[in-house]
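Working notes, beginning with the structure itself.
Here the complex is missing one protein chain, while the rest keep their positions.
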Amino acid sequence: MNAISVLILFPLAAALIIFLTRNDKIRNMIVRICAIITAALTLMVVGLYFKYGISFTFQTEEIIDYIIALIEVLVAIYIIMAGIKNKKYIVSIFAAIQTPLMLWFEFTQKHGIEIETSIIVDKLSIIMVLIIGVVGSLICIYAVGYMKWYHVHHDNYKERKSFFFSILFLFLSAMFGIVLSNNLTWIYFCWELTSLSSFLLIGYTKTKEAKNNSFRALSINLGGGLAFAAAIVFIGINFNTLELSVLIAMKPEAIVLVPVFLLSIAALTKSAQLPFSSWLLGAMVAPTPSSALLHSATMVKAGVYLVIRLAPLLGDSSVGKIVTLVGGVTFLACSLMAISQSDAKKILAYSTLANLGLIVICASVGTQESLWAAILLIIFHSVSKSLLFISVGSIEHQIGSRNVEDMDILMDVSRRLSLYMMIGIAGMFLAPFGMLISKWVAMKAFIDSDNILTVIILAYGSAATLFYWGKWMGKLVSNANAKGIEKHTFRLDEEVPIFIHAVLVVVSCFSFPLISKYALVPYLSELFGNHAMIPIGTSDVNIMLYMLSMLVILPVSFIPIYKMNKRRRVPVYMAGENTGDNKTFYGAAGITRKLELRNWYMDSYFGVKRLTLWSNIITIGILCAGVILLVGGLAG
Amino acid sequence: MIILIIIGIIILAPLVGGLLTGIDRVITARMQGRQGPPILQPFYDVLKLIQKESIEVNSMHRFYIYISLIFAVFTTVILLSGGDILLAVFALTLGSIFFVLGGYASNSPYSTIGSERELLQIMAYEPMVLLTCVGFYYADKSFFVKDIISASIPSIVYLPGVFIGFVFILTFKLRKSPFDLSMSHHGHQEIVKGITTEYSGRDLAVIEITHWYEVVFALTLVFVFFATKSPISRIVAVVACAAVYFLEIIIDNAFARLKWQQALNAAWIVTGVLGTINLLILSYFR
Amino acid sequence: MSILSMTKTLFKNLQHGPYTVLYPIKKKESFERTRGRIAISIDDCIFCSMCQRRCPTGAIKVDKANSSWSIERLQCIQCNYCSEVCPKKCLTMENQYTSPSFGNVRDEFIKCMNTQSLSE
Amino acid sequence: MGKRTVIPFGPQHPVLPEPIHLDLVLEDEVVVEAIPRIGYIHRGLEKLVEKKDYQQYTYVAERICGICSFMHGMGYCMAIESIMEVKIPERAEFLRTIWAELSRLHSHLLWLGLLADAFGFESLFMQSWKLREQVLDIFEETTGGRVIFSVCDIGGVRKDISADTLKKIAGIMDSMEKELKEISEVFINDSSVKSRTKGVGVLSKQAAFDLGAVGPMARASGIEMDMRTQGYAAYGKLNFKPVVEKKGDCYARTSVRINEMFQSMDLIKQCIAIIPEGDIKVKVTGNPNGEYFTRVEQPRGEVVYYAKANGSKYLDRLRVRTPTFANVPALLETLKGCALADVPILILTIDPCISCTER
Amino acid sequence: MGQQTIKMISSNELLAETLHLKNEGYRLVAITCTNKDGMELSYSFDKDYDFINLRFVTDTEEEIMSISIIYPFSFLYENEIKELFGVNIKDISIDFNNSLYKIPVKTPFKTKEGEK
Partner (left out) sequence: MNFVKKSPWILHYDGSSCNGCDIEVLACLTPLYDVERFGIINTGNPKHADILLITGSVNEQNIPVVKQLYEQMAMPKVVVAVGICATSGGIFAECYNVVGGVDKVLPVDVYVPGCAARPEAIIDGVVKALGILEEKQKFARKKNS
């Protein structure tokens, strides 16, 4: 248990130190060291508690509660002030409602509620800790390299690196808090802290756009927080408990479903599901490491983590159906919308939304198989997506743009980067890689649970996924030559984390049977009280491992063939008008014209505006239906 | 033993595929009132291509189509040895994606547009392929071909809608008009030869052989719809395969090539209507 | 809406069998007027050079001194003008076309001797 | 970075029977801009009038274009005959009309085939060209050439068609009409074909007029313009009305051409019914002096022959304004905003004859 | 055959006359250039088979206004005449700058056979 307190408190301390260090070099060193220590701590905690897991409560809980309340008040004041200062009153209103609500609850209603276990370490939280710790610390190291040139390129932004790094570490601490706590008030507190750090990081550049987007993010997240707070109050008053595990163990009756619904709303906002998704897209203005860490790999996972925790209550209940539908619409709509995007970070954002939607579906369907899929999706998605984000960050550095269309010269600029990028993309949608395995199981789970609608949504969504990743990959492999591009150094600080990420993507695919055997199956067996099975047959797993090995071995085995077999090289076919360099052709009036090859975006079909409007209307409708059902349930 | 079977499949599948392509060409010719090439013409073509010089536009673009071939072989082996249909479909998709990447890798105008269209085609037919697998699972409680074809009632009884939908998207897979946007077997197309534009010699032969494997893959799925454990049904299934193939030839010759909008709409709507309704009914009665 | 409206024709063709003339094996019979290539009955020729002057492409060469008449087969456009203007009507248009060659073909005809063709 | 693709289209391209180049600027597959480049076939044959005398030039004029070879020969001969004020025999007028209409028939069938090919309907292409072979057989039987006839001459025609053959031709026309009905059914009614032609490349009546479109291109947009109504050759004695459609899209142009084919068959039969006996040629002596504009309706539209002679056997100037030359601006207009898949159809829809255009 | 009127004008009347014809509803049929005693330019118009030619004689020095502002599609004719005859036509809406045909000989029609 000491290890766990250290795990939570160490990043906090690191954040403080970093914030106070003013010298660039020293600070970078500290960041690196702290990141490594965090990772080491994570591994240690995992090692210590993996086999059996623990649950305990602190003796000094009351003091902690008071400290939390104090910080909460301070944060609330800060937010209210900031809201008023920037004329974003909605933020102030939210803060002004929920904090007094929580304080009122804390000081008047809470007496008599005993918390038996405030910290639970089980297989699920271990997996989450592992993701947060490893991916998070890698991204922190990456950020050191990234931020170095970030301010060189964007010299119009004020440099606030120490602030940036310390928020990153603060955030890590808060994330650990969310996944390890069992006490709902603690989860709520950490939840609000992540919202706050997200808000601070999005607003990092202090441009008008950044400011607007950060406030949008904050207001939506605070809205979710309000739902969370309401849920806590409801639970505390009605069931006389504040423990998540106790809540989960209840029967899905109408009265229980009310807080579950509220918590689900909170989870949906955090996971940026439609109709609450606009904040995540706006968050892409933040520097890339924060997008990688907060807006894809970890923070948004807090939402789906909560849904997974609530899964036993969702299952067949009306709330479960509602959440499934919202996830389904998000998955389909965002997969389609990603097609019309050309900004790499936007594509990643839409893809994140879609995948979170998928995880939400899996979690809310709530069968053993679907939860298996959901947890695996979290793992694979975190690793692949943060690899993609940080690669895009470095690509932006190398070629000066993060538009997918400009990446056709990447092969020429940096073969390694494009390879990492390919691994990341392959990890997102190709067959033997993780995401697809999970999708497969998800599909099977949906069929088994007779969710035919979600099966169909999955079929269409996957097809759309294929298209946008496919065309991006296409740009990466196309051999346009990059003349006149100034090559930058690919810093070690950037490359090492990217490389480790890439290795992780591949290794996690190879080792998923192990993960399944040692973590998922025991967790699910315990949760459902029967013996869980790995949903994929052994023979299939073997075939998939063959495929994966082929994908690794084949490219390597081609190298000698290339060396041996030299061929006559001719220019590409340009209807006979090639000028000879594969880049230009003789155009009309004898002018030499540059060949330009661009992807399809099909705006008339997959345009964001129309799709967003419709899917928002549908999801809002679904949520309203949920409210009506709940009220009806309570009445009946 | 297993290894022998696998080797047998690897060798026989392209022979069957090539022969079918040859028959296709002859029947097509006869339908157009022509004499047509010899039945073995596809083999002559491929052998010729292997004998010819292979030229390249850059060092990378041939790599992808070899991988594509390997995965097409892989798929066929999985399917014919009674393996998991869904896994086979995924492997085939992987192969198709590599084929598409091959088109992009050449960075040539028509290849790139071909790749773009090919991706669109994959997007158009993928839902139906997945739903077909789902349908099999619904009907026979298993993704494994060996389980499905040893059921007592043929899957077609449960899945008539899915079957029609599948035959519909088979037109994409076999690269037949009206859905041969990305790479037509006929000479004249606005994007020249699509993805294959930049390939020559051995590489082109590889693409052709990949296509043969895909033909076998597609017809195997048709076979699975009809086969049960009784031997008569196996014969019926083979006849059904022949009939479907003949139908595809007629469709090929009786349609203009559609544009991508129409292709995407048609495929998605047919999938949405036939596949969905069939599955909904099935899940209702289950 | 009508789809597959081509099917009727397709089956008709299928039933009828190919319309193809199996060319090198079987030949399509040519018509009486078919313009293939120019032939000369050199014995009747008076070497007036009318054909040479009128030939639009300059394919015909007439050499009065050697009493030879020659034609560049790869320049002749089979317009039949020469045979129309020939005062002796010794130029005729044959049905058989000139067969493809690997190089320039110049057919030369010299009077008093039998037809002889030289290829360069 | 924009999302615009810039690619070359042609000169060598499988869908283009003739070399023409377009710089295509695409967005997805939508053509935003199409800039043409021509000159691959430019030979400069108008200049040849200074080297070939006006008699020899008949053969050059025939080879301006291999598809409407006869019409070019006829247009040229008519221009010279008008300058020299030669009245050609009536039978020759009728023979010219028969050949001209047969040419139209073959040209339209060829076009139908190519159109089918452009939208990937191979069997339809084969059917159209199979039908066309029958017309070519008639050509070969009556003139001796499948493509280039060399029958039109200044002062008449060089070959007569016997009464038996004429009867046979009428018979062939009857049987062809049936077969043509069968394939025109597909062009007009098949929904997959309609989906590729309806609403594609719409040219309004005003636009067609403003862009100077001629021939079927103009007639499909509702402009009734047909030089044959001026009654040159034997057209004055025949009964027909120009085929006009209103919509101005590819579908309308297809249907105009198909109806013109039926009309041509009818005209041929009319000619055969009333063709008079008599000479086929008058002897022309002397050299032309003067100038004249001849306007003839080719399968592709109105062609203008301008000949200026100075009394020597070499002309001063021969100018051919071919229909494709007039239709190119309309083509460029319709290309804007079309899909890449429509580009071959639109290029074909004006029935381009680049070798005419560039001469 | 319809009427064939040839109306002689001077080169500076060209635009006004063309505009007049355009307003009457005439369509431009062709622009023809003949090299005989200077460059003889004929602009042919047609309305319901009524055929009118505007004609004037110029040389290769004089600047001729393009009529492409009135009939936009005249750019093809004008480019051709400019390239083949060397007539100095200015302000063509789409000017190919003498590379419409991209011929190796410069203005081949400017000189006549035998006059070289």
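Labels for the chains are A, B, C, D and E, by order of writing; each one numbers its residues from 1.
Please note the rule applied: contacts are C-beta pairs under 8 Å (C-beta built on N, C-alpha and C of every residue); 3 or more make two chains touch, one makes a residue touch a chain.
Every value quoted in this text rests on a predicted model; they were computed, and no experiment measured them.
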Left-out chain, listing which of the shown chains it touches: A, B, C, D, E
Per the touch definition above, residue among B:36, B:83, B:103 or B:275 touching the missing chain: B:36
Of A:53, A:252, A:571 or A:607, the one touching the omitted chain in the full complex: A:571
Interface with the undisplayed chain - residues on chain B: 25, 29, 32-38, 41, 44-45, 47-48, 51-55, 187-188, 192-193, 196-201, 204
Residues from chain C at the interface with the omitted partner, ascending: 18-24, 27-28, 56-58, 72-79, 97-105
Residues belonging to chain E that touch the chain removed from view: 101-105, 108
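Note that in this section only the chains that are shown with their structure count from here on.
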Set of chains adjacent to chain A and to chain E: D
Joint neighbours of chain D and chain C, given as chain labels: B
Smallest number of contact steps required from chain A to reach chain D: 1
Most remote chain, CA-based centroid, reference being chain E: A
Farthest chain (mean CA position) relative to chain D: A
Per-chain Cα centre nearest the global Cα centre, belonging to chain: B
Euclidean distance of C-alpha centroids - chain B vs chain C, Å: 50
Gap in Å, rounded to a whole number, between the CA centres of chain B and chain A: 36
Separation of mean Cα positions, chain E and chain C [Å, integer]: 42
Junction residues of chain A, two or more chains touched: 574, 589-590, 595, 597, 599-600
Of all residues in chain E, the ones touching two or more other chains: 99, 102
Pairs of chains found to touch, sorted by chain label: A-B, A-D, A-E, B-C, B-D, C-D, D-E
Touching residues on chain D, where the partner in the complex is chain E: 38-39, 42, 44, 46-47, 50-51, 82, 209-212, 227, 229-232, 292-295, 302, 304, 306, 308, 310, 314, 316-317, 319, 321, 325-326, 328-329, 358
Sites on chain A touched by chain E in the complex: 589-590
Contacting residues of chain D [partner chain C, same complex]: 52, 55-56, 59-60, 63, 121, 123-124, 127, 130, 137, 140-145, 148, 150, 158-159, 182-183, 185-186, 189-192
